[in-house]
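Remarks on the structure that follows.
All protein chains but one are shown in place.
Coming up: chain A.
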């Protein structure tokens, strides 16, 4: 039997990640001006119903062709100043990262994921000792194993609400009556 090392424990992201983790165009996952661009946005709320202004949202998804390998280039540097300038506006990396604003609001512009109907989300925040996973389903897919395992009320927390043809609203509630379904893998 192979030696299995014990994992390094998680710790909170804290309130001061702001000059470190967010980067320019972090939420602009879709190539510039792409005709299929969708907007996924929402608020993060705590158990008192207050917006969470110091949360960080990361998204991960397949490319429209179903590829799950992603691509480097989310954090490109300016070669002169060394500053991070973000994406080149052409490549699709599959990865998004956005802080919530003072209202607890976040926005990601991306392309529809290929082969699945959801975008995977990780939530970090001050006060959250271990990040949380959830999924924003763009459609309530009847045959989906995860959705099928939940009762209607809880399932609805995973379904993004279509606001316009290409805009989806997905609020994340960390606690309380409408608490978002959070996921555990393995």
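We adopt the following convention: a residue touches a chain if its C-beta (ideal position, glycine included) is under 8 Å from a C-beta of that chain, and two chains touch if they have at least 3 such contacts; residues count from 1.
Please note the rule applied: contacts and distances are computed from a predicted model.
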item: Listed names "NAD(P)H dehydrogenase subunit CD", "Polysulfide reductase NrfD", "Protocatechuate 3,4-dioxygenase beta chain" or "NAD(P)H-dependent oxidoreductase subunit E", matching UniProt entry of the absent chain; value: "Protocatechuate 3,4-dioxygenase beta chain"
item: Contact with the hidden chain (one of A:42, A:62 or A:112); value: A:62
item: Touch residues of chain A, complete complex, unshown partner; value: 2-21, 46-48, 50, 52, 58, 60-62, 68-77, 82, 93-95, 113, 116, 118, 120, 122, 124-133, 145-146, 149-150, 154, 174-176, 179-186
